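Only a single protein chain was left out; the remaining protein chains are all shown in position.
For subunit A:
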């Protein structure tokens, strides 16, 4: 499925909520990888936070499978953020990346440490030019779908 762009007249544009952070098709998080030491970073950075290299930092598509390292059920938040929601540190073991994300797909009370989760894209509001913005979250992996 080709994604539309702001330049396509007559169609509603869809684009990542931040440039270079996610790929829409197939859905992927985009990071950076240091050619010298192999460290992967998310979000992508122009330097290697591990060996401090500033050259040969490559783009990298991250694995979509993760597990919950820790989480909280947020029950109070500033206006505009409907509660409750589950916020988690999710580890992507294949990339050695830990990232902050909301987690959906189960009752908040049923989320557990080390639970497997899978990346999915989700609407992140609308841009000033009317384009739909896409962000990311993780979904608890349904039983029988273990990787």
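Things worth noting here:
Methods note: a contact is a pair of C-beta atoms (placed from the backbone, for glycine too) under 8 Å apart; a residue touches a chain by one contact, two chains touch by 3 or more; residues count from 1.
In this text, contacts and distances are computed from a predicted model.
Hidden chain, UniProt protein name from the list "ATP-binding cassette domain-containing protein", "propanoyl-CoA C-acyltransferase", "histidine kinase" or "Peptide/nickel transport system permease protein": "propanoyl-CoA C-acyltransferase". Touching the chain that is not shown, out of A:39, A:64 or A:115: A:39 (per the contact rule at the top). For subunit A, the list of residues touching the undisplayed chain reads 17-18, 21, 39-43, 45, 49-50, 69-79, 81, 85, 87-89, 91, 93, 96, 98, 100-102, 113, 124, 135-137.
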